[in-house]
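A single structure is presented below for examination.
The complex appears here minus one protein chain, its other protein chains still in place.
Let's turn to chain A:
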């Protein structure tokens, strides 16, 4: 089932075929370097028999180590894009490669494994298990990786220490502030050593100071660990801290500032690229 690593020629060919769409810059040879590579992604839902196009052809490339904000008004399709990138959902059409792997070749089980090993999630409402101590919350992704308990706890402890919560290991979410809870969630996103952290409105439920702390933490992780960070937000202030902004409207990419990419190399460019 494991697809062969995509060859540079394939990538070039794929991109070429899709020339009519939002073509990213043809950059042969960098497919394996991309955290995400999307070509002509669409996603339609059927709601009460009516087809709704949430995404109408999105192409982009996000390199490893980038710090990207996906910005757009509510209903723009940015959450749908986020879910596709996070492999929580499958595109209706188009090609999506995550870490060089075409997700359409993966069954649900492999997709779950890909999520588990490649992607860390941070949600607006934290999504921590309410009655479970911070340490076990953080260790949860490792449970599904089959990591032994002792090692799980050790790694979870390290992750919590990395986000400055080494003193809160046994606290339950209800005993912590919103900012602390979001830091626990970030520790959980990091514990599995992902290539990418996907953060959906990570500061949406936080006050300004805690929001700033969380952003600072994400920036530090990006800078120190080389983890790519993709965050979805509608707050211009938050988006402004990202080096690259992708503006989504009506299911299409309206603007991609991704000329300069993190990790010292060019990422995919948008229409303006």
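List of remarks:
We take it that contacts are C-beta pairs under 8 Å (C-beta built on N, C-alpha and C of every residue); 3 or more make two chains touch, one makes a residue touch a chain; residues count from 1.
Please note the rule applied: contacts and distances are computed from a predicted model.
The complex includes a chain that is not drawn, and of the options "Porin", "HEAT repeat-containing protein", "ABC transporter permease" or "Choline dehydrogenase-like flavoprotein" the UniProt name matching it is "ABC transporter permease". Interface note: of A:115, A:155, A:168 or A:183, the residue touching the hidden chain in the full complex is A:115.
Listed by residue number, the positions of chain A touching the unshown chain are 83, 86, 88-89, 108-109, 112-113, 115-117, 121, 123, 127, 129, 131-132, 140-141, 143-146, 149, 188, 192.
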